[in-house]
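Other chains dropped; remaining ones untouched in position.
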Amino acid sequence: MQGTRIAIVVVVLIGLAFGIGAYTFIYAKGASYLTTDPAACANCHVMQEHFDAWQKSSHRNVATCSDCHMPHDLVGKYTEKATNGFLHSLAFTTGRFPDPIQIRPVNRAVTEAQCRHCHATITEAIEWGTVGADRHEAGPAAHRAAGARPQVHDGIIEGDRLSCIRCHTYVGHWVR
Amino acid sequence: TTIFEHRQEARNPFYRVVALTDTTTDPAVWGKNFPLQYDDYRKTVDMVYTRYGGSEAMPHTPTATDPRQLTAESRLAEDPRLVDMWKGYAFSKDFREERGHAYMLEDQMFTERQQATPQPGACIQCHASVYVPYQRAGNGDLIAGFTKVNHMTYLEARKLVTHPVACIDCHDPQTMQLRVTRPGFMIGIKAYQASRGVKDYDVNRDATRQEMRTYVCGQCHVEYYFKGAEKQLTYPWSKGLRVDSIYAYYDSTGHKDWTHAISGAPVLKAQHPEFELFNQGIHARSGVACADCHMPYKREGALKISDHHVRSPLLNIQRACQTCHKVSEEELKQRVYTIQDRTYETRNVAIDALLALTHDIGKARQADSTDPKVALAQQYQRAAQFYTDFVEAENSMGFHADQEAVRILADAVNFARLGEAALRGEAVPRRPLEALAASAHLPRRGVPAGLSDSARRETRRKVGGDPAVGAAPGGR
């Protein structure tokens, strides 16, 4: 059952991608997702606010949209771009997306990782003992036994790591 | 894995100079490995005051029983009503503004309260580095050591300890990760979690890192009492953390801290319920931890570290608040003061109401001490007193949970009012909490306010649909 449904979804997605989807992707400038130029993101007016806010942010000269929203490894990057590019183009075309736009847990996790990627050095003191080791390996304290309850908050495993965004919500763009 | 293995992978920024073990109490030794944290830790000797917090350095002429040259200001001198409020209890002899962690051991040792009443060994848990002493006293069993020290006299216990709270009380010496070392908290939080349906909670196993950033403070900044003749240090949380749950707990055990000298009422002293009140506030609800504000990150060279100079965030607004709140320091200070002034004013109103009742009961009791009206009124004083003191003793002057603090005071004034009614012989419920429930819990839209979430869901199901947001036929 589950398998069939997934198969149907896949077929439909392929159909969309090559049919109307292609039109959508081109018309809505979904290809913008394949670049790292922030202005390209703002091709979609629904991204305009974020673009404007980014231009006033502390990161305007140091990090572009994709630096924060795309994984830094190449495969991950283009997978992410393709997925987001397609999903967002589709959403833009149908007009069916949350208002205000909200980051998805999976994309939030991407961003969290990106902060750490650039700020590895300065966060060493607060990340050490946790880097590369989430609770399934070491747990918050070495003597914590396995079987602890992992807790997920907005896509971040709140075991050992602190969320950067919880304190630094403003760094990329603040739309409030 | 230990930190040192991690260092290979993650370029650990700290250099291991000495080996730390689970018996290294002296923070100076830890400081060899972590000089930045140690330097800040030592700054807790600073005395700087804010409108309601921090502390003021007051010269003190050393005496035989109190050699201190500097103390924090006397809260009794500042507001003499407190002397009447605690009449008959050691607190009416000496009660001071609290100051930095560096002073905890000497302040406990030399408070005049020690002269007024011999204090138990149980006191020591929160005023010294007890982790190693407890282990020793219990021959490697922390809880056994804790129990044993609780039974001692204060002076016996005092001999076992050397330092105020130290690195080892919050950190695992191998991984430096946070840990809870206070049996009082381990047992208390387990009872609290059980009340919420979480079985067999082990704080050092089950808490997230962010929770630990609150729990290490909750080890001491809590309401407590000494249970029974064994003076078992106990956190009264088995019914919940709200003032009402704690009062209900005391009511069910019949515990009293002392008999009020003016009114004869069996009363309770609330003490620093920071953790409990904080948990009712919007910051706790938003996942903010004590350490976020009281030990915010600071940049030291190429690193950010936790500021171990634990103090009033108002002395460090930029780091403590401005990462989350993008408004000016002055504006943030004013926001805090607005909340605190409002709490302070209402606290003052509540203390007046409480004392009026206390004195009225005193008079009635002198006239006829067997009058059952007096006994009933005393119950209301007990409640008014605990509720008022819950906010008075809490150290943020309402900031940690602003609406809740003032709600508690409103209830306190109401208990004082009902106590007067009881004295006049009017019919009031035998228990203050029943009176509160009768007044407060009028259902609205089919949903009684103040229900637990599960009970609320239950009611919703009964009345059909979610009355929280229910559609009715529109008029269009």
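Some notes on this structure:
The chains carry the letters A and B, assigned in the order they are written, with residues numbered from 1 in each.
Note that in this section contacts are C-beta pairs under 8 Å (C-beta built on N, C-alpha and C of every residue); 3 or more make two chains touch, one makes a residue touch a chain.
For clarity, every value in this text was computed on a predicted model and none was experimentally measured.
The complete complex stored in this file has its protein chains present as A x1, B x2.
Just so it is clear, only the chains that are shown with their structure count from here on.
Inter-chain spacing, taken between the CA centroids of subunit A and subunit B, is 40 Å.
For subunit A in complex with subunit B, the touching residues are 121-133, 137-145, 147-149, 151, 153, 158-162, 166-170, 174. Looking at the complex, you find that subunit B touches subunit A at residues 1-3, 6-7, 9-14, 172, 174-179, 204-210, 212, 287, 292, 297, 299, 302-306, 323-324, 326.
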